[in-house]
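Mind having a look at this structure? Questions to follow.
One protein chain is absent from this view; the other protein chains keep their places.
Per-chain residue numbering starts at 1, and chain names A and B are given in the order in which the chains are listed.
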Amino acid sequence: MSTIAERRPPSRGARLIRRWPVRGIVANIALSLILLYVVLAALGPYITPFAPNQVGAGPNLSPPSSEHWFGTDALGRDQLSRVITAARPALLSAVYAVGVALVVGTVIGIVAGFFGGLWDSGLSRFVDLLFAIPEYLLAILVIAVMGSGLVNASLAIGIVCIPRFARIARGSTLSIMERSFVDAARLCGRGRVWIMRRHILPNIASPLVIMTAINLSTAEAAYAALSFLGFGIRPPEADYGSMISSSQQYLLTDPWVVAFPAIAFVVLVLAFNLIGDVMRDQLDPRSRTSAGA
Amino acid sequence: MLLYLSKKLAGAFGVLLVLSALIFFAGRGLVPGNPAAVIAGPKASPETIAAIAHDLGLDKPIYQQYLDWLTAAFRGDLGTSPISSQANTDVIAQQAPISLELSLMGLLIAVVIGIPIGVMAATRAGSGTDWGIRVPLLIVFAFPGFVSGSAALYLATQYLTNLYSASYIPFSDDAMANLQTMLLPALAVGIPTAPLVTQMTRSSMIEVLSQPFIATARTNGIAEWRITYVYALRAALPPVLTLIGFIFGMLVGGLFIVEEIFSLPGLGRGVLSSISSRDFSQVTAQALVLAGAFILGNLLVDLAVPFVDRRILRK
Partner (left out) sequence: MTDDRARVTTPAEEPGVVLDVRDAVRHYALRRRSLREPRRSVHAVDGVSIQLRSGRTLGIVGESGCGKSTLGRLITGLETPTTGSVKVGADGTPAAVASGSGTVQAVFQDPASALDPRMRVRESIGEALGRVGKDERERRVGEALAAVGLTSEFGSRYPHELSGGQQQRVCIARAIVDEPDLILLDEAVSSLDASLQAQILDLLERLQRETGTAYVFISHDLRAVRQVSHSVAVMYLGQVVEQAPAEAFDRGLLHPYAVALRSTEPQILDDEADPIERIVLRGEPPSAVNPPAGCRFAPRCPIVDDHCRRIAPDLVEAASDHLVRCHKPGELSLSGVARTGAGMPAEA
């Protein structure tokens, strides 16, 4: 017993490193890319060479040059400035959407799993119902009612993602409920709220974190798609989806107008995807591999 | 078995019923205020608006309107659009086959590409080949339909001019010309979906391959390709099949985007144009058909699963 007593708990820093969510080269590149976008989103207005909405910053549809690295679009707006500015709505939409889905879905899942009975069947029905609607149709219907825009489109995507979080939260809650420390806490006179907050939430956190990582990429892609269809942030504000759709007609003659926002967007989604995929392997031990990426 | 089937049928019907209400009220939400005023135009007098409202039954209480619409829908009448003055069923009858063809072709492409790659990745799980397969797929996955669709359109119009024809030709008119038009959009729907199929096949296969009966088959000297593609794949498919609902969801999402890019007059594009013209009657009908088809597809999968995997019934 003495050897065990001598074992000190690891220092805070060591624990932080051990908890670092991802390992491997691929995942770290992905994480660095996301950080880069975060920096661009935060500093956007201060670092763009031109005002992103400034019409006629250069000649219309000029190819990439030393003055306009990414060229200009049909209205002569500087594409580099617009690509940088668009990082903000891209990240915000993902965060809003996943935030809504995470909070609402987790509450639904925990309540359904914890209370069981009518609560469970009622909430599960609701979740199944949301699940039974094609995702884009649901999102478009929500936007049809609430109107387009960054917040509304993100909210619509968030609603679409609720079932995923609710299901995983419910399933994890049910498995935690089988552990006897929940009964022990009841015998100790702890109320339901305490048990849900202190016992269940911390124990289902890791699948939820992984689910969050996976859904960030989905949400980001979905927002860009909605923006492509014209439901995103209102023009003339820069946004990857709308930049691609408004330049689509010049695709054949001036491909770079589409290429740069498309590349910027794809790299971001890919980075989210890689993180999500690495974390998915951690969630599902069946598909775990050599922890390579 | 009968209980399982009836449960699934009742469930699907219930979902459709609730969805119909959701879609109906969402359609009404599209036009803030009085729809009759929108139809009559900005300069109409209150009397004209009231007359239009009365004609369309818009002066009844909203739940009554919903019930009227629902009973009509059961009889196969999805109403007439007050904006385009066309019967909604006629419009949908033109749009739906295009979307159906597009999604079926897309599904086929996703399965044909996704399953063999998934099997390959599973047999080499964890190796460089596995990552060599997965990383490019993730990259494909990161290209949503609207990016890969635009790229495909660009490439086709540039280099494959005789493969792609921009105008839609019905299948019944000229099957070859129709396929020629649809191949590219179907690829744009199917290819982004394939990684999902791959992922499901891969994880299901990894589980099956670790089971004892595979080891037994190996010791019995059965050829490795036969073990992988016959024994293991057959056991791995049911879970993949049950997840096909996700794929339907992606396909429907793909419809909106791909039809828009390739200017195909399908249901997805129809919903979007109805929304932009604030045609609440038509969008309600279109959304109902779209959701109904989605639910029907999932129902068919649910009903097919027990035939592939009899264990489901014993649960």
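We adopt the following convention: a residue touches a chain if its C-beta (ideal position, glycine included) is under 8 Å from a C-beta of that chain, and two chains touch if they have at least 3 such contacts.
All values reported here derive from a predicted model rather than from experimental measurement.
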Touch with the omitted chain, as defined above, among A:Pro45, A:Pro59, A:Gly116 or A:Pro202: A:Pro202
Subunit A residues that touch the omitted chain in the full complex: 4-5, 7, 9, 178-181, 183-190, 198-199, 202-203
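What we mean here is this: only the chains that are shown with their structure count from here on.
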Of all residues in subunit A, those that touch subunit B in their complex: 26, 128-129, 131-137, 140-142, 144-146, 217, 221-222, 224-225, 228-230, 241, 244-245, 248, 251-252, 255, 258, 262, 265-266, 269-270, 273-274, 277, 284, 286-287, 289-290, 292-293
Subunit B - residues contacting subunit A, complex: 15, 18-19, 22-23, 26-27, 29-30, 125-126, 130-131, 134-135, 138-139, 141-147, 150-151, 153-154, 157-158, 202-203, 206-207, 245, 248-249, 252-253, 256-257, 260-261, 271-272, 275-276, 283, 287, 290-291, 294-295, 298
